[in-house]
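With one protein chain withheld, the remaining protein chains of the complex are depicted in position.
Then we have subunit A:
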Amino acid sequence: MIESHADSGRLTKRFASLAAENRGGLVTFMTAGDPDLHTASAILAGLPAAGADVIEIGMPFSDPMADGPAIQAAGLRALKGGMTLAKTLEMVRGFRKQDQETPLVLMGYYNPIYAYGNERFLKEARESGVDGLIIVDLPPEEDAELCIPALKAGLNFIRLATPTTDEKRLPKVMQNTSGFVYYVSILGITGTHSAAATDVAEAVARLKRHSDLPVAVGFGIKTAEQAREIARVADAAVVGSALVDCLKATLDEDGKAQPATINTVLDFVKGLAAGVRSGRS
């Protein structure tokens, strides 16, 4: 076991209360600074009331190799608007002034963190109120880079498991994972097709044999109905590209936010939340 600062406990607490309510959770994804810092901050502030149980914030990167066109475009919009990693942490700090309960996870690629400085990043992320990290291009083979330092710094490190992660490999993937496990239900990039609920149920059961951690399932979940199906068989459903698409549809030709942007996105989240809440009733 790794000796570490205590983590924030927010993820554990949130999943425990979901279990107590006997319902699946909703994990919503948004890209930091998309389409601008002000709009993104306002959406973030509104997410808990709209029904997001866990918030995943994408750190924009110029070359997101495992993401589809929607999330890539969102990252480029944010970068064009001057978004940086420092501003992403600032956004989290602002959110924590009004919300101490909702778990918040940063998702992204390694290079911007490496450029920022790993130690400095981990310290500032913990202080700003980040609970966990999902770093797409850091498999367990590279745990020494950031995963172990993150655990020591009191941040959860959430690992992706995929259909290609077989029985033999699962223990390695689970070894230093904490907070929850993110099951990528399809082979492919974000925002494409979705998996059948029966396949997901089977995969979740398989993961549960290797770990006590909650399992959130994502990739390809676009509607309240799909979110409901997934939240019925997993601890939470993750919705990303669909939210980003919803936001994008509100923008003008130059990619600028319109008066309706914030509420349109939050209304969509409310629909998804209603979906997961009806899942096991």
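What we mean here is this: a residue touches a chain if its C-beta (ideal position, glycine included) is under 8 Å from a C-beta of that chain, and two chains touch if they have at least 3 such contacts; residues count from 1.
As a convention for this text, contacts and distances are computed from a predicted model.
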{"item": "Protein name as given in UniProt for the chain not displayed, \"Cobalt transport protein CbiN\", \"Aspartyl/glutamyl-tRNA(Asn/Gln) amidotransferase subunit B\", \"Branched-chain amino acid ABC transporter permease\" or \"Tryptophan synthase beta chain\"", "value": "\"Tryptophan synthase beta chain\""}
{"item": "Hidden partner chain, touching residue among A:S62, A:Q100, A:T198 or A:Q258", "value": "A:S62"}
{"item": "Option touching the unshown chain, where A:A16, A:A49 or A:L187 are the choices", "value": "A:L187"}
{"item": "Among A:A49, A:A115, A:A205 or A:A260, the residue in touch with the chain that has been omitted", "value": "A:A115"}
{"item": "Touch with the omitted chain, as defined above, among A:T162, A:T250, A:N263 or A:S278", "value": "A:T162"}
{"item": "Hidden-chain contact residue, picked from the options A:L79, A:L251 or A:A274", "value": "A:L79"}
{"item": "Positions on subunit A contacted by the hidden chain, ascending", "value": "60-66, 68-69, 72, 76, 79, 84-85, 109-116, 136-142, 159-166, 169, 173, 184, 187-189, 192"}
